[in-house]
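Note that one protein chain is taken out, while the other chains of the complex remain in position.
To keep things simple, chains are lettered A, B and C as they appear, and every chain counts its residues starting from 1.
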Amino acid sequence: MASSTSCLLSWLVFLPLLWALVGLCIPTNTASGLKLSKLSALIGSLVTFAVSICVYQQFDPASAQAQLAENHAWIPSLGVGYRLGIDGISLWLVLLTTFLTPIVILSSWESVEKKVKAYYALILALETAMLGTFLAMDAFLFYTFWEAMLIPMYFLVGIWGGKERIYAAMKLFLYTMAGSLLMLVAIFYLAYQYKLQTGLGYSMYLPDLYMVKIPSGGYLAPQSLLFLAFTIAFAIKVPLFPLHTWLPDAHVQAPTAGSVILAGVLLKMGGYGLIRFVLPLFPDAVRLYQTPMLVLGTVAITYGALIAWVQTDVKKLVAYSSVSHMGYVVLGIFALNPTGMTGAVYQMLCHGISTSGLFLLVGMIYDRRHTREMSDFGGISKVMPLFAIAFMIILLSSAALPGTNGFIGEFMILLGLWQTSQVLAAFAALGVILGAVYLLFMFQKVMLGPVTGDENKRLKDLSLREVAVLVPLLIAVFWMGFNPGFWFKKMQTSIDASLVPYSQSAVASSNAEKVGTPWNP
Amino acid sequence: MIPVPVPVILSFCAAIFFIGLAGVLIRRNILVVIMSIELMLNAVNLTLVTFSAALDHPHGQMAVFFIIVVAAVESAVGLGLVIALFRTMRTVDTDQIQLLKG
Amino acid sequence: MLALIPLLPLIGFLINGSWYALGQARGGKAVPATAAGGIATATIGASFVCALMLFLQLLGSEEEARTLEVTLFHWISAGALQIPFTLRFDQLSSLFCLVITGVGSLIHIFSIGYMGHDESPQKFFAYLNLFCAFMLVLVLGGSLPVLFLGWEGVGLCSYLLISYWYTDPDKASAGKKAFIVNRIGDLGFLLGMFLIFTTFGSLDFTALKQLVLTMPVSGGIMTTICLLLFVGCTGKSAQIPLFVWLPDAMAGPTPVSALIHAATMVTSGIYLVSRLSFMFALSPDALCVVATIGAATALFAATIAIAQNDIKKVLAYSTVSQLGYMFLACGVGAYASGVFHVITHAFFKALLFMGAGSVIHGMHEEQDIQKMGGLRRLMPQTFLVFAVGWLAIAGIPPLSGFVSKDEILWMAFASEHGSVALWVVGALTAALTAFYMSRLFILTFLGTPRFKVAEPQDKGHHDHGHGHDHGHGDAAHHGVAVHESPAVMVLPLAVLAVLSAVAGAIGIPHMSWLEHWLHPVLAHAPALRPEVHHETEWVLMGVSVGIAIVGIALAFVIYGNLKTAERFKTQWASLAKILSNKWYVDEFYDALIVKPLNALATILWKFFDVKVIDRIVLSLGDASNQSGALARSLQNGSTQLYAFLMLAGFLSIVGYSLYGIFH
Partner (left out) sequence: MEPITLTPPPAFGLTAQQLAWLTPYFFVLGGSCLALLLSVYEATKPSISVPATIILAFLGGIATTLPLIEQPPTLLFGGMLIADGFTAYANILFLISAAAVTFFSRRYLLNQDLEHTEFYTLIALSALGMMIMAASTDLVMIFLGLELMSISVYVLVGFRRNDRRSNEAGIKYYILGSAASAVMLYGAALFFGATGTTNVQVGAIRAIQMGMGQNALLIAGLLCILIGFLFKIASVPFHMWMPDVYEGAPAPVTGFMTTGLKAAVFITLLRVFSSMVSVPALSPQAMEAFQNVLWVSAALTMFLGNVAALQQTNIKRMLAYSSIAHSGYLLVGLLAGPQSHDGFSAVLFYVVIYTIMNLGAFAVVSAIAQKGDTGLELNDLSGLSAKHPGLAFLLAVFLFSMAGIPPTAGFTAKYYLFYSAIQAGQVWLVVLAVLCSAIGAYYYLRVIVQLYMREAIAGSPLQNWKPSRAAVTTALAAVILVLQLGIYPAPALKMLRLGPAEAPAGGAPAEAPGH
């Protein structure tokens, strides 16, 4: 690995945390102090965004290697290193994270009233954990960030959440943790195999682990078991049917900011993990389990969409829509071709934008009405026309209308999947219809029809702050919809690299190798 | 005098040990339970002495001295605890002592 | 300049849209429709001028050079998938462009009058402009994805405009229905696109044409491609089985119905089939399906139209029926005839719709033809132009409708893909068309008013009577102050009336300029069936005129006297009921698809998701808790129980180990 002397990535990762710690020192017993602490958090997140832009500028799209890499010994006796690096896939997820955080902070400006200081500190700490997860090039470091992320998320849901917040927070924590612990066991196994096979000692460095060869063949061969351990952990995060039931609870109960981060970034870690770990580590098992995974993804799409359709709680609807949309990501990844994979990564970004937008919008009316039941609303378009415009655009993005970002992702995923399995692609494409169904039903119930109730009649349209929160997202919707090349060009090399084990020649050579030198346990 | 064979003595020791153990299990009076524990320890002592004699090695006998001392200390402490218990609970019946559970 | 064609309406959309948004941000004061409409009309008008100039340029150039192309930017580029945002202006798209911008401009003008009293005309005109922009992208797109962008975009605008008066839940639902049904079709489109890409590796029309001609592809694949795309067409162009949205779409303002649901958007299916005629031509099976569906839809919709009483509903079913004609044409390989009918239909149907709009406007939002009658005197100008449209669609020579329809009927009969059966269905439809259009015309304009005509001094009333969701009640109480529409509305009608009358000239059989013009871009016209003689054409033409006249005459017989009509209705009561309920197709779909799916979703959610999946997850927790409770119950506080368990552990460990070691 080309180890650079720059520590830009470290700055990027730890800046929010440091900022959070500094922010905790601001006395907040006065109104101005309170405001200062909010402002400080906002500035902190904006500075982080600026740093991530610097990272973007220094990124070289031509190289598939981890860039801006940092490599320091950390726990040498266990082969653990402090290793950061960025490639074309994590670059965009990092930018998504740094992009969404200021928006999230701004969105909670007025809706969060208790323990303000701690709230913003937790959001910033969460940002650190998220960035760390995307940038870690070491399995231990990755896992550390991955699990550590749960702590701020747990508090965000548990303290600032809705009525059932404690149940939701617990479920979120335990569900995710249970899945990831199995992954931990698998990581151990891999690191140990590395040592056995190379005789070099332990290593948690990802490229080292990629070289480990694990016996495959059969649905319960070692490689398949490891695959399952990893995949279940990531599938829970995605969340892939049938491991999704934590999501509606967590989404509904979380405060707006929590839902946005959850949907916008956390779910992406599942997809990211699949690309970063599962694909390069277990090529044989991936091929073996390709069809089951594709089927699950397809089921997730239709299942999530159908259930979203009959929801009465807006937030729950959006939550189930996430299940549906993230099903596409799994399909794109397991289509195992560049088109699908590009689509999957793009879909992650798009979903990050559109679902965040939906949650923000739901949060905005929740702030006004303190209800999320669709039946409590009606004809909101009339009283909140600007809100209606924003809602419509985000909704279209979510429904994957051409010209918005969502279309590009779904189009490429389905096209990629079509090349792998036409039947499944046809089923998956049902999501295109169902997506429109549940979104339009929701839009009609909430926004259209006669204005019901006095409370609805008195609603105020978006404030300037709220417009400022939404406008970046709306711009992103169209920018990503019309100029996906801007995004593709930086991720292409990395995506191609991640699919190397699945190219035809690789299949042939790995078979040949297996025949030549059987792996001895 | 025909020496008693070692296995016989050992079996005897084991018997005493398990009688002590049984006492711990069965008796409801704490004082008797403490006596049963003493019995177990004495069975051990006897075992050690037997082995010591059989192997012609002084270590076992040396250990017995330690054990006697410790057993005495243990009994003393045990009796102290029983007195404290009796003061508050007015009973030494183990069946009555079930506040802590679950 | 080519880019300007869709860009200009887009600019209009942006201006009106931001005007609206900023206006709302500042409290949303009403603005005059003339200002907003003026901007919108100016942009679409300019777009028309651009299209016209380019068309003239095309006319002036060599036949090989009649394609203009501009790539605006690179849209999607990922590996093998390269989709530049290309606009291509050729013979086919030029015609559509002219129709869209031309008829569009007229409808914009009409809307200034029609929407004069709307709360936020900027919004309406912004949507209208946006629609035009998307529609132009649809017909100008140089590749399938770009076309699809327009395709979905017009669907969106259709949704927005149908549910424009969204405070009425029915209208909001109608929009939703349109969007969702269209989406079903789009699914087919999407899959067809995928299959094309995986088969040919390109989605660009020009490249595809080359590839299709050079690459041998199995007929099965080609048929699949064509049928998938045709599914998309059935959605967008309201064919069986996806036609159900179009009649509901009449919930939108009438100019919208004229523009989107008659003249332009609904014909995009025909555009698509014509554009890809080189593919359809290779798949006789697909063509057969297209023709059958087209013919069936034409007849089916016409039967429903007979029994409708809502003036717009009649026109809507008539549109569905006419679209069926166009597909019939395409299905028998006569793409040029299809396109020809698109054009003439755009004129006379827009005319009819706007005429109906004028009537509705004059009648203060009354749409039921049973409550009309005798408008001939009250709205003389509208009556006149409507009559032209009526005769055109009924197929009376020499009006345009006759020319294009007759062409289709002939091809349905004579083409190698055609048959007598198709011709019979087509002819039957023609008769029905003439019948129900005459019925509509008679009930609306002739006879005596079947409503209370308000006193002239009641005139002040109409100023506030144009609100969209009121007016019905007013009419009943005060009577209706029927008035002729203002010039801004009548003028476009007059233009369209002229066009409806003369447009047939471009496609006169055997010397059709249109066919010649379109020849390079469409698949070759089909050969005639060997048994068909050329003289038959004249015979058939006579038959079709006769049919039209019979239809009209029958309508006059029945509806000229309302008592006859009543008697007729009671005689055929059950049929009338079925027809007026549209063959219960909506109910059928609702019972067969929507309800079960909804029930399934509810079961999936309330039972499967909550009681099964989540239950399993939670039961893991419960199991832990139960084990904990068990462990806890063991911990009963008895010292001697503890000791006993220890003994048990002791014995089992020692026993197991010694046994394990020594046996």
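Throughout what follows, a contact is a pair of C-beta atoms (placed from the backbone, for glycine too) under 8 Å apart; a residue touches a chain by one contact, two chains touch by 3 or more.
Everything quoted here is computed from the prediction, not taken from an experiment.
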Contact set of the excluded chain (shown chains only): A, B, C
Which one, A:191, A:243 or A:275, makes contact with the chain that was left out? A:191
For chain B, which residues reach the chain that was dropped from this view? 10, 17, 20-21, 24, 30, 33-34, 37, 40-41, 43-44, 47-48, 50-52, 54-55, 57, 59-60, 62-63, 66-67, 70, 73-74, 77-78, 80-82, 84-85, 87-89, 97-102
Where does chain C touch the missing chain, residue by residue? 621, 624-625, 627-629, 631-632, 634-635, 637, 639, 641-643, 645-646, 648-650, 653-654, 656-658, 660-662
Missing-chain contacts mapped onto chain A: 73-78, 140, 143-145, 147-148, 150-151, 154-155, 158-159, 165-166, 169-170, 173-174, 177-178, 181-182, 184-185, 188-189, 191-192
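Going forward, only the chains that are shown with their structure count from here on.
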Just the number, please: Cα centre separation of chain A and chain C in whole Å. 38
As a quick test, compute the distance in whole Å between the mean CA positions of chain B and chain C. 97
At least two partner chains per residue is the criterion; list those residues in chain C. none
Residues of chain B that touch chain C when the two form their complex: 21, 24-26, 28, 94-95, 97-102
Chain C to chain B touching residues, read off their complex: 632, 635-640, 643-644, 647
Please give the residue numbers of chain A that touch chain C in the complex, ascending. 174-175, 242, 244-246, 303, 306-307, 309-311, 338-339, 342-343, 379, 381-382, 385-386, 389, 392, 396, 401-403, 407-408, 411-412, 414-415, 418-419, 422, 425-426, 429-430, 432-433, 436-437, 440-441, 443-444, 447-451, 461, 467, 482-485, 488-489, 492, 496
